[in-house]
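A single structure is presented below for examination.
Shown here: the complex without one of its protein chains, the others still in place.
Presenting chain A:
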């Protein structure tokens, strides 16, 4: 009890120097934490490599298991041949990556173009939404890959089919997030728009859309990462160029180090795609 009161009474006399000292302490704390995380990362990475090495060396079944050394060599090789374009079977990793990114962006863009206006409509109109909702609920849980044979049969083009599969993967998250966003727009915004006698166009473009934008961007983010997950699997089946096709091809050639390199590249690019939308998310004002 008495020690508490002395603490309280002593504090004010310290306040002159306290903020400066506190700031310094928190700065020191932060840089110490940064050193710690870096050190931990290096240690984990080293342990990972050692375990990987031991596992693959001790588990050698005819050179199938990718050792860290072989993977490293393969990585350098693939990077130096990244832009190779020598006949249909000898294509650098860059062009595979480019093909995958193109398909994903095309399918994703088409999905956004349809899902955002549709979501705005369904979010505003209870009647239309209730009529369409059963379709959405049944189609949404279907793996986009299930559409692939249908796409091949109807579109008769592997390139278009891959884009179609991505479209089917990307449309649901955008649609559902947009509908949800519209429902959560502050109803007073709509009262305001009505009291200003605005026409439907102004109401949708100037009030509803900007107010829903944060939710739309969340939908876009989920859709893009789903699309990137799906494209590899789709390309394993449709062939042509692309990361999925590359992985499958290397498996047929029993070239497992290439697959490890491809996995790291797929993960890295997926991360970058997600970051770019996260960046967009920060630009959009909250509502």
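As a working rule, contacts are C-beta pairs under 8 Å (C-beta built on N, C-alpha and C of every residue); 3 or more make two chains touch, one makes a residue touch a chain; residues count from 1.
To be clear about the criterion, contacts and distances are computed from a predicted model.
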{"item": "Omitted chain (choose from \"Quinol oxidase subunit 4\", \"YcjX family protein\", \"Cell division topological specificity factor\" or \"ABC transporter ATP-binding protein\") - UniProt protein name", "value": "\"ABC transporter ATP-binding protein\""}
{"item": "Of A:80, A:137, A:202 or A:276, the one touching the omitted chain in the full complex", "value": "A:202"}
{"item": "Options A:113, A:192 or A:272, residue touching the unrepresented chain", "value": "A:192"}
{"item": "Interface residues of chain A (partner: the chain not displayed)", "value": "186, 188-189, 191-199, 202, 206-207, 210-211, 213, 285-287"}
